[in-house]
Structures are given as structure tokens and as C-alpha cells.
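For reference, the structure I am asking about is given below.
A single protein chain has been omitted from the complex, and every remaining protein chain is retained in its original position.
A and B label the chains in the order they appear, each numbered from 1.
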Amino acid sequence: MTTTTSSTGPLLQVEDLCIDVTLVGSKKTVPAVRNVSFQVGAGEVVGLVGESGSGKSLTLRTILGILPSGVRATSGRILFEGVDLLQASKRTVNRLRGTGITMIFQEPMTSLNPIAKVGEQIVDAARAKHSWSKNEAAEHALSLARHMGIPDPENTLSLYPHELSGGLRQRVMIAAALACQPKLILCDEPTTALDVTIQAQIIRLLVQLKNELGMSMLYVTHDLAVVAQLCQRVEVMYAGSIVESGSVSDVFQHPDHPYTQGLARATPDVDAVVDHLTGIRGNAPTLGNWPAGCAFHPRCDYASDECQSGNFALRETQPGRASACIHIDQLHNDVATQGRS
Amino acid sequence: MLLRYVTRRLLLMVPVALGVTLLVFLSIHMVPGSPAYTFLGPHATKNSVAAFNGEWGLDRPLPVQYWLFLDRLVHGNLGESLFYQSSVTSLISSRIPVTLSLLIGGAVLSVIIAVPLAAWAAVKSGKLTDQLIRFFSTAGLGMPSFWIGTTLIILFGLTFPLFPVGGYGNGFWGHVDSMFLPCLTIAISIAPMLLRSLRTSLIDALGSDYVAFARAKGTSARTVLMRYGFRNAAISAVSVLGINIGFLVGGTVIIETVFALPGLGQLMIASILDRDFPIVQGITLIFSVVVILVYLLTDVAYALLDPRVRL
Partner (left out) sequence: MTVTTDTLVRARRRKFRRPPVTLIAGGTIVGIIVLLAIFAPLVTSYNPTTINLLANLQGPSAAHWLGTDQLGRDIWTRLVYGARTDLSVAFIAVLAPFVIGTILGAFAGYLGGWLDALIMRIADVVVAFPFYVLVILLVFLLGPGTSSIYIAITIVSWISYARIVRGSTLVAKNQEFILAAQLQGFSTLRIIMRHILPNVISQAIVFAMSDIVNDILAIVTLGFLGLGIPPPAPDWGEMMASGQQFLTTHWELTTIPGFAVVLTGLGLSLLGDGLNELLGRN
């Protein structure tokens, strides 16, 4: 067993991860994630922020080894408690799913088996792992459901997913994900499909669970407000690469990348430097059509000739902070002048 | 609740059943020329023609004829055979067990063949195994069932005489022995359709979010395949099997002829060659009743399997 190589290191360490996608129509293989590295420490909540198509969800699915067909991790390492999940045997990965790492999905409707009772779905994985009897499984399902704030659990657990509201379904999914007591929970925009009021309830539940259980979380979203509420650190992704990384307060208050700055400006409620809402001009590039150089340059106000070619890897700007932008000084100057005027 | 669902479905079947009887009733009028001469032969006597027309009510107005037809039908009277000295009802009922066991045996065997192959192909989706299974199921679609039957006879009846080449055998095990090849023939001709649809819906299910989530929460691969894959794929497979029941039933007509099994289908073909119209008409009616009942069963099975269907 090689599990104990780094008991003091981060819980999850992703190094230089590259993922390729084979497009359905043209059968062309294009990169979807490029040289992504980040860590999640024990008990830490890390946000992974970016527009759709930036590769955040694929990164999550790669960690758990549940990629759809046509998607493949080509290089890099994913270390969970020192074990490289990309090299580990199917058995090892299978054992770690649920007990080590788990994931909750965006769409609670399609992520629950439509023809199985929700109570059964909450505990079926844990039941097999612990060889619980039917009654024991039902007991555990009930206590999990109570913990998740599912009202009238005795009755609710015998219903089917389509008979529940979106918020309840999401609570069921969280209960099912937590049934094996994982150390790390990957969240793939779990509130995007919900009404705003329900969103707030689910976020509150996640905060409460994090505090109670001391779990680590990797939280994918495009909603900066959620990140500000939930996360300690944030990784900003654009076109398959991480363009900025740092603590949430640092990154949002003093963005080190024009893309992050644009995101912050486009989001209300984040206590960022600007108080008016503006969007980022243009559209995010689609898969297979990423610009050369800094992929953000066609949409960037600071873009220069140097931005149109070459390699834009993350560079440390201060301890614990990194950015891929080469015009940070200019960016900071601008923010400073705007702040004074 | 289930009872109410079944009743509602049954009521919906009534117009279809009436349409079926109307079509079967009208079938005699589709014969070009005079039905009596067609069925009794050109040398029939005036008396026998009059008797034939009287029995079938062909000398009365159409609506009256239909009413008489329905009236006899509800009394279980399908008329008298022109060829055998016996009522159609008794001829048919003595033949039902053979056809029914052929139908059920064929359906069960086709499931036994199709399900594991579909699972294998779906799990290996896109790989060589999958492509081979797909190729053979596509080839299977183009095989006439009587050719499959004949080939099985050549292989397992003549070259390697493991099974009888025809007949119904004696005693229970004799029946089982002689029914195996016919059931296998039906199974092989039905299995490709079932296999193809089951494979597609299994691949859909295995690529779904709920399977990804099941794996993410630590469900074992076996459980994912059985509880999340098959259970969901079975729903569409049941309806495919139900929709193709017409093919299955039609298949028995041909298979019974190939294997000389004394069932309804063989009686139908024999009666066609004898121009024994009442029997042909009666068997057609019975076959469509079977189909309608299977449609009903399919609906019920679908409702039981899929909780999203409101009972």
C-alpha cells in the first residue's frame, strides 16, 4: 500500500493534468484541459471558477474516473492521499469512490435513477460496502435524510425522484453522496438548476455540513457570489487552463488577471473594487477553437502583441497567489487610478 | 389503482377490437367474384351455394350480416369447417396449447439470448466485441425465419441428430424435445430486434447522469449495471417486445409449417390450401385477440416497471 506517503501533504493534489476530447461530428481530438495543477488541503474548500466549456466539470469527472466516452486524461497526476488515481487499479479507485471522494451533480433530476425509490438510492452504495441488512440500511437512510433536513423522511424516502421538488432532490443527492462518509466532496454547480431561494438553502446546508463533518470540498461554479460565501481559496479557469489562483478575498478584491477582473465586474454582490456591472466583451471560445498564446487575449483590454503567442503558465505573484497574465502591473495601475478617481 | 388502470386500458381496446371484427367480417367480401363459388369450387351445386350463402348470411344486407356475425361471435361460434366435420371453435381450441407454448418458449429463449449479448455489447461499446455482436444482429434481421428453421434442422436434426426434425412428440419431455428447435428458431428471428434496442437503451442508461452519480457515490460496477443499467433498459425492451408481438405471432405460422407442429399456424396454412375459409377467418381473429391482449399486458408491465407512468 502506498497510501501513507504524505499524511501531512494536501488531501488532493492535481499536477499538470491534461484532458483530450474527441469531438462527435468530426472525430477530431482537441485539448479540453491543459496543464492544470492545484491542491485541496484537508478541511479546505476550494472554488473552481469559469465559464461553461472551460474544462472545470471535466476536471472533476477525471478525478473520479467517470469520464464520458471520447474524453481521456492524457498526462499528469491526480494524487489523493498520495495515491495517483490515474495510475491506480480499478479496484482501488472503486474503493475510494464514496469513502474517499464523492461528487454531487448539477441536475438532481437526471442524476437520480428515475425508477428507483430515493431511500434506496441514498444507501445502496454504503449498504454494499458495509454489508448492512435491509433494516440497518433503512435506519442509515433515515438518519442521513434527517441530517440533510429532508422533511417527513419516513414518507419521502419511499417516493421516486420525479415526485420530489428540485431542492429536495438535491438534498437526496447530497445525502447519497455523504452516505459513505467521504473526505472530499466534489461539487459540480449543485445549485445552478435550482430557484434562488432554494439555492441559498442548499448552500447553507453545505456550509453546515462542512463545519460539522470537516470535509474538504472542491466546488465548481460560475457564480462568484457562491464562491465568496463558501470557499477559502479559488482557482479561476479559462479555456482549459488555470489563469489565476489565490485566497478568495485576495483574488476578488485585487484580481491579478483581466479575466477574473471581468468576472468580478459582471457579478453583483461581490465586494470587489468596482461598483458597476459590466460584462466581458465577446464570447468564450468553443472547444477546439482556442486562440494561440493567452487564450483570453481577443477579449482582453490589456492584450498586446506578446499575448498572441507563447506559453502562459501560472507564475507566483505573491506567496500563495499566482496568475498567468503578463500585464499584471498595468492591471494594478489601472485599478489604482480608478479607485482614486 | 392497478385494477382501474387495467379497466381503462381494456375500455380503450374496445374500439380496436370492434374494428378487428369488422375487418375480419368484411374479409369474405374482399374475395373477387362470388365467395360461394370461390370456396365451394366452380362445380358447386345451386343448393350448396344457397346453403353457403344462408349460413354466412350473404343474402342479407351488410349491417345485418355484421350483427349476426357479432352475435355468433359472443356465443363462441366461429362457424363450421368446410373441410373437417367439426366446428371451428373446437378445431382451434385443440391447437392452442402448441402455439401458445411455441410463443412463450420463443419469447423466453429470445430474452435469454438477447439480454447477455446486449449487456456485453453495451459494456464494450465501440470495441470489436460490440461491432461483432452488432454485425450478427444486423445479419439476423435479414434472415427469413423459415430459413433459420431449415438451417437448424439441417444442423441439429440431420447432420448432428440431437433433436427431432418435426412433429410434437409424445409426453411432456417429448414435447419439450420437439419444441426446442422451433422455439430456438423463433428466438433467433426475434432476438436481433430485441438485442438492438436493448443495446441502445443500455448504452443510453450507462452514459446517463444517474449512472455517473451512482459510480461517484461508490456503487459497485455490478450493481450499476444491474440496478441502474438493466432496470432502466428493461422498460424500453418490454415495449419493443410488445410492439413486435405481431412478428412473433406471425412467426409461429411459418415455424409450425416448417416443423410440422400441429398448432394454429399450421392449421391456418393447411386451411388456406384447402380453401377452408371459416377456419382461416377464425384463426385470424384469435391471433389478433392474442396481439391485443399482449399490447394490454405490455402497457401494464410498462406501468409496473416505470413509476413515472401514472396508474
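Here, contacts are C-beta pairs under 8 Å (C-beta built on N, C-alpha and C of every residue); 3 or more make two chains touch, one makes a residue touch a chain.
The structure displayed is predicted, hence computed values, not measured ones.
From the set B:1, B:128 or B:273, the residue in touch with the chain omitted from the display is B:273, counting the whole complex. Looking at B:54, B:97 or B:144, the residue that reaches the missing chain in the full complex is B:144.
Listed for chain B, the residues touching the missing chain in the whole complex are 15-17, 19-20, 22-23, 27-28, 30-32, 138-139, 141-147, 150-151, 153-154, 158, 245-251, 253-254, 257, 268-269, 272-273, 280, 283-284, 287-288, 291-292, 295.
In this text, only the chains that are shown with their structure count from here on.
Computed from the mean C-alpha positions, the centre of chain A lies at a distance of 53 Å from the centre of chain B.
Across the interface of their complex, chain A is touched by residues 125-126, 207-210, 212-221, 223, 227-228, 231-232, 235, 305-308 of chain B.
Across the interface of their complex, chain B is touched by residues 61, 64, 66, 68-69, 94, 97-99, 102-105, 107, 110-116, 121, 124-126, 128-129, 160, 162, 173, 176-177, 179-180, 186 of chain A.
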